[in-house]
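FYI, not all chains are in this one, though none of them got moved.
Just so it is clear, A and B label the chains in written order, and each chain counts residues from 1 on its own.
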Amino acid sequence: MSSFFGQHLRLALFGQSHGEAIGITMDGFPAGMTIDMERILAEMARRAPGQSNLTTPRKEADAPEILSGVLNGRTTGQPICAIIRNTNTRSRDYGEGVDLLRPGHADYTGHVRYFGFEDWRGGGHFSGRLTAPIVFAGALCSQWLEQQGVSMISHIQQLGSVKDDSLMDTFSVDAAELKKMHLPVLRKGIDVEMEKEAMAALRAQDSIGGVIECRVDGLPAGLGAPFFDSVESVLSHLLFSVPAVKGVEFGEGFGFAELRGSQANDPFRMADGKIVTTTNHSGGVQGGITNGMPVIFRCAVRATPSIGQTQQTVSLKSGENADLNIHGRHDPCILPRAVPVIEAMAAIGVMELWKERQACVR
Amino acid sequence: MSSFFGQHLRLALFGQSHGEAIGITMDGFPAGMTIDMERILAEMARRAPGQSNLTTPRKEADAPEILSGVLNGRTTGQPICAIIRNTNTRSRDYGEGVDLLRPGHADYTGHVRYFGFEDWRGGGHFSGRLTAPIVFAGALCSQWLEQQGVSMISHIQQLGSVKDDSLMDTFSVDAAELKKMHLPVLRKGIDVEMEKEAMAALRAQDSIGGVIECRVDGLPAGLGAPFFDSVESVLSHLLFSVPAVKGVEFGEGFGFAELRGSQANDPFRMADGKIVTTTNHSGGVQGGITNGMPVIFRCAVRATPSIGQTQQTVSLKSGENADLNIHGRHDPCILPRAVPVIEAMAAIGVMELWKERQACVR
């Protein structure tokens, strides 16, 4: 099953890039929250194309229409469904039917999975466009979580060979400022370096990957569980459902490989009568459960597969090798648009964990 | 909920390190498979302590007792439950009640999560010992998958600063040989380097981390789904439930950050009338669905938190800072024992995906 998620907060995602509409239904969302629509639209705008010369100029009408679950601007506690109509979809960019398989895309795997009946147009249900409703749902969760004192910041920690600082070491960050940047980074000027690298890829009719880092502040200790519903399990499940994400790590992540136990352990200390750890190598999660420190994770994002260069492929129709030339404009670097998607998934995951915790009556 | 997993193949894990018994129930396992018990015990022996001077000499009686789901040596298609009695548990190693929180362990988070009612003895339900029933379940899945032509190999790709070759580049591997090695590695002699590094940590009353790499061969194209049940989502969900795993990546993983699209894409070509990719940067998964190439992933494993050195912590009872000295023997490096656990989780995940695919009738 591709498009349903959750036990306590439930999502049902639907739609194809060039179908009538895309959308999402979210069940289990708390009743009585006044929706800040402006803010939701702002989050969705961050994901929308055409924000900068790094992203495709294709303009989308991404304004979501809320069909249910909201009355007089407040959530009712019942399923919230929002849809986004598909407009300005230039199908001719994609050719007639799926024939030449686009490397790095799901053309082939989707064709096998759905026995050839899939909607191949513009990636269909696999399209990154499906992340728009996810950002909508995530923005609702973020707003609710904020009322509980939980906040989230993300930045592009790496783009190609250019690296930014890490939220593991950087503590005071102007979140609002970060959200405004086309390339949200921590170290002053590094975004210029990143843009150079991305433009170089663009000039070469190519694209480039990177790493997004996210930190969740304000979480209480006690969310999550050992084994199958660990914080890492729930979050990675969601993060790996973001197209292009191929790696997820928490705290020191793969850096743990070279650390000894004495370096990796986070010592406990009392601070103002509270138990804290003096370091946060674990990224705020121990034994699958939050320890009250910031939850920090990183996602590896592969370069957008759609590039201008001629590529080797095969023709489904002729069953023979062929060359592929993809026309139309595409993002040389998806990272700026992926940041709000990663944040949305994190918000959804934290909300699921929060509700699960809430169910743990005594 | 901590200890249940799956929609098509379902697991229920239970037990505490020092309780009566630990065990697992697996529902949805195919009927009619003749169980190769010797082989299951062999897998469990790989995980058991005392295999080498790298692992604690504490001997466990890890022989599982199958309580249900098997008749005349064949699976019945009904729930399979197996338990392992806890014996030789030297509680005195762990002191009286949870007081001094062990850094890197779940003592603190478990205490919060379970309101102080958790079984603190030897890590309780959080103990790595709980992975023994998981290896049992995984071994059953592996055996069934093998009958479908699916096989699995894993090795320690990194231990501290010592790195082995990668299964991304190494194609012919003697799986049986690999299973026999204390430190399963691809490059001849590299295990000796790794052992040196581990022993150095041991001498320093410390421990060391690493990376485990796994490859699943023989999977058909079409397993998995876009978004919430992508192959990466399902596998990472399971892999991150293994204690000490803090990072998971597929194919090039975090290496994708520096790759351009033209380098990251896997070109399609016809080979003997079959569609294949000439490279496998994606690790066998595109759009969340297997493409028929080997599925390759890596797990970052942190150093065992139990070390001989004195550590800073707090006393739950006094609410004051304190020093912690952990007595008793512990693994300087958990990786050799983690390998069969990672393989077991992969087998369980693939089985879940296989059954989900099977349900996709036409």
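Here is the rule we use: a residue touches a chain if its C-beta (ideal position, glycine included) is under 8 Å from a C-beta of that chain, and two chains touch if they have at least 3 such contacts.
No experiment lies behind these values; they were computed from the predicted model shown.
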* Count every copy of the one sequence in the whole complex, not only the 2 placed here. => 4
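In this section, only the chains that are shown with their structure count from here on.
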* **Rotation angle superposing subunit A onto its copy subunit B by C-alpha atoms, nearest 5 degrees** => 180
* Asked: Roughly how many whole angstrom separate the Cα centroids of subunit A and subunit B?
  -> 26
* Structure fact -> The answer for subunit A against subunit B in the complex is residues 1-5, 7, 11, 13, 101, 103-106, 108-110, 112-113, 115, 125-126, 130, 158-161, 201, 204, 206-211, 221-222, 224-230, 232-234, 236-238, 240-241, 243, 245-270, 273, 275, 277-278, 282-283, 285-291, 298, 300-307, 309, 311-314, 319-321, 356, 360, 362
